[in-house]
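Left out: one protein chain. Kept in place: all the others.
Going in written order, the chains are labelled A, B and C, and every chain counts its residues from 1.
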Amino acid sequence: MKKILKAVVYGASGYTGAELLRLLHTHPQVEVVALSGESQAGKDIAEVYPHLRGLGLPRLKKIEEISLDGVDVVFCCLPHGTTQDAVAAVPKSVKTIDLSADFRLKDITTYEQWYGKPHSQPELQAQAVYGLTELNKDAIRKARLVANPGCYPTSALLPLIPLLRAGLISKDNIIIDAKSGVTGAGRKVAQNFLYTEVNESIMAYGIATHRHTPEIEQELGGGLLVTFTPHLVPMSRGILSTLYVDLKGAANVEDLRHTLLDTYQNEPFMHILPEGELPSTAQVRGSNYCAIAVCRERRTGKAILVSAIDNLTKGSSGQAIHNMNLMFGLEETMGLQHLAVFP
Amino acid sequence: MKKILKAVVYGASGYTGAELLRLLHTHPQVEVVALSGESQAGKDIAEVYPHLRGLGLPRLKKIEEISLDGVDVVFCCLPHGTTQDAVAAVPKSVKTIDLSADFRLKDITTYEQWYGKPHSQPELQAQAVYGLTELNKDAIRKARLVANPGCYPTSALLPLIPLLRAGLISKDNIIIDAKSGVTGAGRKVAQNFLYTEVNESIMAYGIATHRHTPEIEQELGGGLLVTFTPHLVPMSRGILSTLYVDLKGAANVEDLRHTLLDTYQNEPFMHILPEGELPSTAQVRGSNYCAIAVCRERRTGKAILVSAIDNLTKGSSGQAIHNMNLMFGLEETMGLQHLAVFP
Amino acid sequence: MKKILKAVVYGASGYTGAELLRLLHTHPQVEVVALSGESQAGKDIAEVYPHLRGLGLPRLKKIEEISLDGVDVVFCCLPHGTTQDAVAAVPKSVKTIDLSADFRLKDITTYEQWYGKPHSQPELQAQAVYGLTELNKDAIRKARLVANPGCYPTSALLPLIPLLRAGLISKDNIIIDAKSGVTGAGRKVAQNFLYTEVNESIMAYGIATHRHTPEIEQELGGGLLVTFTPHLVPMSRGILSTLYVDLKGAANVEDLRHTLLDTYQNEPFMHILPEGELPSTAQVRGSNYCAIAVCRERRTGKAILVSAIDNLTKGSSGQAIHNMNLMFGLEETMGLQHLAVFP
Partner (left out) sequence: MKKILKAVVYGASGYTGAELLRLLHTHPQVEVVALSGESQAGKDIAEVYPHLRGLGLPRLKKIEEISLDGVDVVFCCLPHGTTQDAVAAVPKSVKTIDLSADFRLKDITTYEQWYGKPHSQPELQAQAVYGLTELNKDAIRKARLVANPGCYPTSALLPLIPLLRAGLISKDNIIIDAKSGVTGAGRKVAQNFLYTEVNESIMAYGIATHRHTPEIEQELGGGLLVTFTPHLVPMSRGILSTLYVDLKGAANVEDLRHTLLDTYQNEPFMHILPEGELPSTAQVRGSNYCAIAVCRERRTGKAILVSAIDNLTKGSSGQAIHNMNLMFGLEETMGLQHLAVFP
């Protein structure tokens, strides 16, 4: 069967790159025609990722060695900071999905403030569409450049945005207590990500300073400030976000659940759980699903939501493919029908 | 060297029992003279816990087979519900430290409401002293019956109580997002605690219904209500509690840190971390330490505290031994000098 | 798209059942029309396995409630012992793949000896084909009843059989030191499979008594005896088998590698690794691949082989689907194109 789309992956030697290749392998309409991996250029991808052996994938190259003639889509999995110019160099005829943080913040002043350097491509930034798939489909379908959301923001925004839009919860006092597996740090070789340092331990990090904070606040809108506390959990994949919200007016927990059920009723990857059920990251591991529970609090006027995603799939590469499917008018679930690998 | 105290452990076949035996093995003044383990009665403890082989410990018996003549202290590690009558049967001359929840709630109506049955020993309950060591030393020293605190309450109360007492934080809006290792469930054989179900997964549980909630609220006092959300983390030991509080009046984060530093300045097991440092459960694993960080939030008027303990040690058996040392006038650190086993 | 085959899964509430459903979900030609789960009958599969929510799968039933009219294939994931009669009750027109051990041993005396009771279906046993896919394709294609191999035997036989057939290794002194993840025990609720008992620990078990031993010996043939030592490793999935063999005559390590490369050159799921590379179970996790390394020993006359599979996929449900594809003349890789979920 002739495949329709030719795709290139920049930064294929990172975990999000590898996850893209895993998912694209089962996508019936995408052929991967080139891979970049700066420090690994020249290698077979199987030397970098043994689980990708024998798939006929192209060797890793430097970006400048890759021709984009005839290419339909570039997935950009480069570290932030290096991404802006790489994306700018992609011809306008090639659609681009950027998995870094470089095009997520609409306000380049905010970008500079949180990332410590000026944005080098403000015009491109202005064209970028924030790719939170389920809640931004129209814009994504027409986009040339999609800024794929961060993993923590995905886990927090999917439950929160519909409730804020419906006026059911307050803009004040939103607390996001998020717990992530270690792949959130990518394949970065650093002491604090050694097995021996992470195993059998949990810790908070980046309190009040994590760069996903302004991204969450931008998408929630209205100038609100959230309290966002990420934690590192001894597991490879998964994000669980526990959200504490104040109910507005007469709103109750059932209103929240129904709003989420309505919003996501036709979405293939969204599971709003029945009352009494709580999600675990195990039930979405390796899949593009997001599971959300809405819970009663003992004190009137409060509610707790819990969401679970796989940070590398729904929180990154799976969502990127979902966005690509929209951008090219393909069936939304193509390449994404993997169920969670449990146990 | 002749040891001063004769101790009996009821319920030695559970994890808190085993942890007591591990710690008491290095206590210079305690001799363990009897062990109970109902379903395992007759066995050598090494058949139940191979790591306790060769220590010359007595065989497991049924409680009714154990004589308390000449015994100084009973550690009671029985499941809640079965504990009240067992403790009532201990002669008044024998000091008792109960590691179950059975004597923690002063109000027996609250007990009945959360535990689903009436308290059978209301008079004993009235004598029980809540054993949160650092904050209740005088009463513990004089106690005949100590109700050893729950693991989650220990992790939440040690940072919160001094701040509430000092009037630095509000009674409203206290959120305790707590993450526990699997030993919190004891050695209970149930599907949801199988390796394959817990590994590589995190989940919330018992939202708004966990039985440690009334215990926390009782000790914080003033009729306040907390939002307490426990989570199950794929690790054996450790609790990390992330606490969200509203500052009162002009109080700031430095005030909080100084109050905690002052409160715990002479405490051998309390570490109030310097600014910028965050605790991990790894740094207290297997030890009786509690590490606490006080963090600035982006929004004025809020602060975040993070505490780490080992649920089986500081959150249970270690704290019990600390209490015993106080009750018998021994040096506080006896049997508790184990540092964390890291990595 | 109309699907060709109607499948029934007996014992869908176990891990191999769940793994079958995960894989069949992406099989373009199989519709699952009924599920059995004795103790869970009446439940939605999502109550038993939340990761299987929303797939439109039938509710769990008791086997006797399931009609096999129009059914093409039954996958039988029942515990051994209960399987023989269940399989006997399947009409002859329905092909059956049994994932238990019940039809693997050709000699029913050996079965009785290792499983402690007589085989109740010796005639059926005589018709069963051992489903070690790559090495028994012709027979599997024609089979009505396939006895799907055990996980340990799969990991050991794929490297060993071609070498024995080629006369390159001795029948004496074969040692199989195998290491398995905990899913090898299924979803059995027992103390020794609790997270807290397995985590941060490795142990050997079943030395000289594991029931996969006669299965391995049967398939290696020639009356040989192997030394087989299984170990339990703190991970959910995966088997790594380290094989120690004596070279025969002038055979050397290169001869071994070339024989395996030749044997498996057209096999889509077999990776014979280049010299110097060693497999990890991570590189096959969740996939149907088997990776094998052939290694030089320091002493002339010896060689070491290492094989890695996912015990639930290649070692069980994936291999079962591979066998089904053969039995029905479908493309071999259908439903099995999942790459390993790494990391």
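Please note the rule applied: a contact is a pair of C-beta atoms (placed from the backbone, for glycine too) under 8 Å apart; a residue touches a chain by one contact, two chains touch by 3 or more.
Fair warning: this is a prediction, and the values are worked out from it, not measured in the lab.
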Practice problem: Would you indicate which residue among B:Pro91, B:Gly301 or B:Pro343 is in contact with the undisplayed chain? | Solution: B:Pro343
Practice problem: From the listed residues A:Thr183, A:Thr259 or A:Gln319, report the one that touches the chain absent from this view. | Solution: A:Thr183
Quiz item: Just one of B:Thr213, B:Ser280 or B:Asn325 touches the chain that is missing; which is it?
Solution: B:Ser280
Quiz item: Of the residues listed, C:Met235, C:Cys290, C:Leu312 or C:Leu339, which one is in contact with the missing chain?
Solution: C:Met235
Practice problem: Tell me where the left-out chain touches subunit B, residue by residue. | Solution: 15, 18, 21-22, 25-26, 49-55, 183, 199-200, 236-237, 271, 277, 279-280, 282-287, 289, 291, 337-343
Exercise. Mind listing the subunit A residues that contact the chain we can't see here?
Key: 15, 182-183, 187, 189-191, 193-200, 234-236
Exercise. Can you list, in ascending order, the subunit C residues touching the missing chain?
Key: 173, 175, 177, 179, 181, 196-197, 199-205, 207-208, 213, 225, 227, 229, 231, 233-238, 240, 242, 244, 278-283, 285, 293, 295-299, 302, 304, 306, 308, 343
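Note that in this section only the chains that are shown with their structure count from here on.
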Practice problem: Please flag the chain sitting at the greatest distance from subunit C, going by CA centroids. | Solution: B
Quiz item: Per the centroid of Cα atoms for each chain, what is the distance between subunit A and subunit B, given in Å?
Solution: 39
Exercise. Could you please state the distance in Å, as a whole number, between where the Cα atoms of subunit A are centred and where those of subunit C are centred?
Key: 35
Quiz item: Multi-chain contacts in subunit C: which residues touch at least two other chains?
Solution: 15, 183, 199-200, 236
